[in-house]
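Removed: one protein chain of the complex. Kept in place: all other protein chains.
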Amino acid sequence: MRAWLPLLLRLCLLALLVAFLSNPLWFEPLLRPLTQNGAPAVYNQGSLLSLALLHLRTVAIATAAAIVVAVALAILVTRPIGAEFLPLSRSLVNIGQTFPPVAVLALAVPAVGFGEKPTLIALFLYGLLPIFENTLTGLTTTPPSIVEAARGAGMTGWQRLTKVELPLCLPVMLAGIRLSVVISLATATIGSTVAAKTLGEVIIAGLQSNNLAFVLQGGLIVAALAVLIYDALSALERMAARRMGQVA
Amino acid sequence: MHRGARQGSRGRIAVVSIRFDKLGVVIALIACYGAFSAPFAIFRANRIVAGEPRSIIEALPQPLGAVLLAVLVAAGLIALFRTPLVARLGAAAVTLASLALLIGVAGSHLTPEGNTFARISPASGFWLLIFAFTLLLADVLTRLQLSPVGRVVVLGIGAAAIWLLLASGQWDSLSILKEYANRADSFWNEARRHVELALGSLFAATLVGLPLGILCHRVQALRDGVLNVLNIIQTIPSIALFGILIAPLGWVAANVPGASVLGIRGIGAAPAFVALFLYSLLPVVANTVVGLAGVPRAANDAARGMGMTGWQRLSGVEFPLAFPVILTGIRIVLVQNIGLATIAALIGGGGFGVFVFQGVGQTAMDLVLLGAVPTVALAFAAAIILDAVVETVATRKSTEVAAA
């Protein structure tokens, strides 16, 4: 029973989410008690579905860019040519992680103005750190005997990287991507304060008009997305790890 | 092989007899662009109109502009080549100090006499230069491998220098401080609220999280469930959690006698506090469990063998050994909370976020900075200090264990 219960719960959550996004009016009676003075119970200033898709799109673009740059940087500082940058890059990551996402977002506005751009920049910059850190950990902890065996088999540096080192650090890398995505989902919500089209719009509209129904539906959609994506990526990560006999 | 390869390249470079520092090349390039191509300061007729860029020479009275350029070129060259660490440290410190001093000078120089509307703010060139030489400083400090105390001392020196500059009025002509001057009272109120939210929720989370962690360690059946629930809470975006909590707390305020007297309301600090508390639980509980699980079996067995009771074992053996790990969890929470507390402003909870979101609303970037800069500084200082504490505690523990 224990094995299938969590899966069932997640499937229910997914079904609920899809139902709510495609047909929010079905849930109107549930949300109605939360409103006052006949305010609308379901967000009416735009389609929830398209906001959710825009939200996911923003996160996807920023995460994809962050993966490319973070992995490239991690590879660079672990090659002989970039080895000098390794200690510094570690300290920079440590410092970078103390920057709150909101601050990054707010500080990006003066540079690029309002809209989706500052959100993308903040998500990208903040998403870099976990991926870089985890990829770095993965690349620097590859067992020496395995790298040695790869050299001994006559692999070139590039072949060692693509056929041995990167596949080996895949589970750790995935963990970093998962962290990054979850942080980005949350930060994208705040992006609405700088006029990005995301689900944060619903929450902020609710906060401004004192409409709890808006706050709740916006919050719950983002939370459900975050939980589902987190779970899916965790499962992917466990699969990758199990294949290598590591305990996730 | 690695040693061999490095030796080979060093030998080759020796033939050319110029030794570049790879990071130095990056720093010199950024500094070069920042000094010669990007604006040093921005002049605006009032706080919300678009600004006009000013280069170093334009922004500073002569001969200070030329002096700054000379300092920058010299420091850039020191960074570019392989120079002793002391020289690099000096170059970074002198450059950063000159930049900090001279941006203030630029402020007074560019402000027309008697004009209270004009705003001078540092521009991209200034920030790039700060970034480049902070990079140099960070590199030197990393290579020096300072002790925990040393790092805190460096932080103290930096903080003292900034405080001195603020107190001296050197920066008063800059836009961010003009925003501050207009809000001096509310600034300190929000600062206090910010710290209260971050530290208070941390304190509450430690109070609840430690026993919960110990319980999870002892009762296997509880562990997975509790950690899973806390994990899910962590994935809920902060703004959503803040919002979601408004409903139950509003209900409590309306229906539980005395609750509203205690300050529990749907909107305001209460939901922010509860949300931060909930976020803080996972790192505290998880690290307590991990720390306790990491206590060597032999130590535990020896304690039992000597006739210690469960409580004596916990307080005398397990907890002290797990302490560094638990402390790491507390460090994570504190830095995370200082950042998240900014969002409290969205639900009327106060904190530095008030300035950030007001500034965003009014498109007044100086106001955004007034909220964001102290938040970052606070988080940064908290991270350095707690890292130092964690390291000290951890090394003390390991030497104790080694001695025993």
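Letters are used for the chains, namely A and B, taken in the order the chains are written, and counting of residues starts over at 1 for each.
By our rule, contacts are C-beta pairs under 8 Å (C-beta built on N, C-alpha and C of every residue); 3 or more make two chains touch, one makes a residue touch a chain.
Assume contacts and distances are computed from a predicted model.
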Original post:
Of the candidate names "Cytochrome bc1 complex cytochrome b subunit", "Thiazole synthase", "Aromatic-ring-hydroxylating dioxygenase subunit beta" or "Osmoprotectant transport system ATP-binding protein", which one corresponds to the UniProt protein name of the undepicted chain?
Top reply: "Osmoprotectant transport system ATP-binding protein"
Subject >> Chain not shown: contacting residue from A:P40, A:G96, A:G115 or A:P167 >> reply: A:P167
**OP:** Touching the absent chain in the whole complex: find that residue among A:L30, A:I81 or A:I146.
**Re:** A:I146
Subject >> Those residues of chain A which, in the complete complex, touch the missing chain >> reply: 143, 145-146, 148-156, 159, 164, 167-168, 170, 243-246
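The rule is short, and it goes like this: only the chains that are shown with their structure count from here on.
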Original post:
Hey, how far is the Cα centre of chain A from the one of chain B, in Å?
Top reply: 22
Subject >> Of all residues in chain B, those that touch chain A in their complex >> reply: 2, 5-6, 21-23, 124, 135, 138-139, 141-143, 232, 234-241, 243-244, 246-247, 250, 335, 338-340, 342-343, 346-347, 353, 356-357, 359-360, 363, 365, 368-369, 371-372, 375-376, 379-380, 382-383, 387
Subject >> Parts of chain A lying in touch with chain B, wherever the complex brings them together >> reply: 34, 80, 82, 84-85, 87-88, 90-92, 94-95, 97-103, 106-107, 109-111, 114, 182, 185-187, 189-190, 193-194, 200, 203-204, 206-207, 212, 215-216, 218-220, 222-223, 226-227, 230
